[in-house]
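Here the complex is missing one protein chain, while the rest keep their positions.
A, B and C are the chain letters, set down in written order, and residue numbers restart from 1 in every chain.
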Amino acid sequence: MFVAVIFFLIIIASVVFHIWSPWWWTPVASNWGNIDSTIELTFWITGSVFVAVCSFMSYCVWRYRYRPDRKAEYKPEDKKLEIRLTALTALGVIALLAPGLVVWNKYVTVPENALKIEVVAYQWGWNYRLPGDDGILGTTNISLINDENPYGLNPEDPNSKDDIIVMDADLHLELDQPVKVELRSYDVLHNFYVPQFRAKMDTLPGLVTFYWFTPIRTGDFEILCAEYCGTGHYAMRGKVLVDEKTDYTNWLAKQITHEKMLAQNKENKKLLTAEIKN
Amino acid sequence: MEQNNKKTTSTHSIGIYLWIWGLLFVFSTFSYLVDWYNFQGLLRWSLIIFFMLIKAGLIMSIFMHLYWERWAIVNVLLWPMTAIMVFVAIMTAESKYTFFTRALFFVTGV
Amino acid sequence: MSELDISRLPKGGKGFAHDFAADQTTFKGVPWGKAMMWIFLLSDTFIFSCFLISLMTARSSTIAEWPYPSEVFGLTIFGVEVPLLLIAIMTFVLITSSGTMALAVKYGYERNRKMCAWLILATAIGGLTFVGMQAFEWSKLIFHDGIRPWSNPFGAAQFGSFFFMITGFHGTHVSIGVIFLFIFARKTFRGDFDTGRRGHFTSMKSDYKAIEILGLYWHFVDLVWVFIFAFFYLW
Partner (left out) sequence: MDNEYNNNKIETKAADSSSGSYVPPADNIPASEIPEQELYHAKSFWTRWVFCQDAKVIGVQYALTATAVGLIGLVLSWGMRLQLGFPETFSFLGPATYYQSVTMHGMIMVVYLLTALFLGGFGNYLIPLMVGARDMVFPYLNMVSFWMFLVAVLVLISSFFVPGGPTGAGWTLYPPQAILPGTPGSEMGIVLMLVSLSLFVIGFTMGGLNYVITILQARTRGMTLMRMPLTIWGIFTATVLALLAFPALFVACIMMTLDNLLGTSFFMPEIFTMGEQLGTTGGSPILFQHLFWFFGHPEVYIVALPAFGIVSDLISVHARKNIFGYRMMVWAIVIIGALSFVVWAHHMYVSGMNPYFGFFFATTTLIIAVPTAIKVYNWVLTLWRGNIHLTIPMLFSLGFIVTFVNGGITGLFLGNVIIDIPLSDTYFVVAHFHMVMGIAPLMVIFGAIYHWFPLISGRHLNQTLGKIHFWISFIGAYAIYFPMHYLGFIGVPRRYYEMYDSPYMTTGVGLNQFITVAALIVGFTQILFLYNIIHSAFYGEKSEKNPWKANSLEWHTPEMPPAHGNFGKDLPVVYRWPYDFSVPGIDREYIPQHVAPSEVPTAKVEKT
């Protein structure tokens, strides 16, 4: 009795906790609202199975608790029942999987008009690169990195000249403009994760990974690194600021292109060497 | 440990071992010739795999006596290879993808 | 004790079903040690497969040039460039030793002590030759061609890494096999398998079946070489 009741109460408590929980996801700020819907669907299906299975268990514990005068039933199997349950479960699995795969297909298919930007991760911070007027990011290589060329951009690649360098933890994005983030890392694995956007992907050295989203709300959103990357992992934060078009253009105008930065860095170096000589 | 089935572990005539031995030599020579004649492309790979599998099959079935073993053990030994085959297939696609992104985004030869 | 007459059991697919439904032993007529060696080899197959899969993955995902093994492993004999010569000879040596091993197993079952012992010894010497040639190959690559595990002058760094790791791991298998072959040769000459003398560590009785088990291991080493030859040297 007591045992069955407690088990049942635990199930009730779980449901109640779920409904009243103050801890829930942050309001979505990208086009990935349908991820939330998929989760909700999953909640409904699996939640009801959980409640059903566990309540049934509690019921059995109560109804068939030990009595000396009772003898358990002897029934090795019931093929029909088992086949039915299997079919039902298979149905449940399909109901979960099908919408999930549809959304996933969207997730891996980048729209044509997406702005390609690069996110560069390092221990422990974030930098960015925007394509400039030509809309194309130049090629890179980590072995090209040095003081003057901190991104390791290919100086021979014409596409790299007008690339806009954002050596700052803050990234500005334009509202309603789809972006494809191309993720690159200098050193170890990281993960570019903004909870409100729902999307994430690891950054890897030696590879470029990607995902896309469209910001649908202005505001500041925190970037969390979601792949363990060493002692500073928890402190590897950044910010995405989603702006209206005018604010965004203003910000963009203040950024510097790769060509200019190279020139500047050369200049600085000359000054520095001159200073040392003096 | 001693089994009481001396009858069943009958030995095979020496001829079959010598035959297989010879065949292994021949096929090894063939696979070597693939390199010698410098075949390239799909032809090369399929020939390599073909001779490799034949040699492996001969060694396993005759030298390791798998041909004479009962299906129980043969199946137990061969089915797990499907896991390997899945792994091979996935890693083939994966390495192609890695190469593709690298070629697309990175400067080569620095 | 009545005997299990395997020849009377159903064969093929029916035998499969029969054996799995039967009691006591699932592998009918397979001694414990042999079953164990087979399962161990299965596990070991997974190890080598993982090595080779990693090799092929690295090879097809690197954008650096992959060295052409045919040239790297070529030898110049009398002024003629012969590709893969040493490797080819090693392959033949290993196959030869596999053949002698197969015969040793055969004579073991026929309780032909002398033949069996000499053939095991021959196998051991074949194995030793293989290891020796491998040592020669390694030293040539290291000291003459400047190939290192971390880099090499021909191209992708992984070439050397995988070469030393895979052939090293295979060579270790061969060396262990050679040690056991010598031990077994001695035991056979001494007649342990006829007298059922107990093993030094395990204190189990010696039995000619042990030779078949050792044979399985040795053929497996040969088998792995077939794959390494194909994927590393020829591909």
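Everything below uses one rule, namely that contacts are C-beta pairs under 8 Å (C-beta built on N, C-alpha and C of every residue); 3 or more make two chains touch, one makes a residue touch a chain.
In this text the structure is predicted, and so the values were computed from the model without any measurement.
**Q** The chain left out here touches which displayed chains?
**A** Touch partners of the hidden chain, whole complex considered, are A, B, C.
**Q** Among A:N191, A:T214 or A:Q255, which one is in touch with the chain left out?
**A** A:N191
**Q** In the whole complex, what residues of chain A lie against the chain that is missing from view?
**A** 3, 6-7, 10-11, 14, 17, 21-26, 32, 35, 38-39, 42, 46-47, 49-50, 53-54, 56-57, 60-61, 64-67, 70-78, 81-82, 85-86, 89-90, 93, 96-97, 100-101, 103-105, 107-108, 122-124, 141-143, 145, 152, 183, 186-189, 191, 193, 195, 198-207, 209, 222, 224-234, 237
**Q** Pick out the residues on chain C that sit against the missing chain.
**A** Looking at chain C, the ones touching the missing chain are residues 1-2, 4, 20-28, 30, 32-33, 35-36, 39-40, 42-44, 46-47, 49-51, 54, 57-58, 61-64, 149-150, 156-158, 160-162, 165, 169, 198, 201-205.
**Q** Just checking the interface: what residues of chain B touch the absent partner chain?
**A** Residues 1-4, 80, 83, 86-87, 90-91, 93-95, 97-98 of chain B touch the chain that is not shown.
As a working rule, only the chains that are shown with their structure count from here on.
**Q** How many angstrom between the C-alpha centroids of chain C and chain B?
**A** 13
**Q** Centroid from C-alpha atoms only, then distance chain A to chain C, rounded to Å. What do you get?
**A** That gives a centre separation of 47 Å.
**Q** Among the residues of chain B, pick out those that touch two or more other chains and give their numbers.
**A** 98, 102, 106
**Q** Send over the residues of chain A in touch with two or more other chains.
**A** none
**Q** Which residues of chain C touch chain B in their complex?
**A** 1, 3-7, 9, 11-13, 15-16, 19-20, 26-33, 35, 38, 42, 45-46, 49-50, 53, 56-64, 70, 83-84, 88, 91-92, 95-96, 98-99, 101-103, 106, 109-110, 204-205, 207, 209, 212, 215-216, 219-220, 222-223, 226-227, 229-230, 233-235
**Q** Which residues, counting only chain B, touch chain A once they are in their complex?
**A** Going through chain B, the ones touching chain A are 98, 101-102, 104-107, 110.
**Q** So in the complex, which bits of chain A are touching chain B?
**A** 139-141, 143-144, 154, 156-157, 182, 184, 206-209
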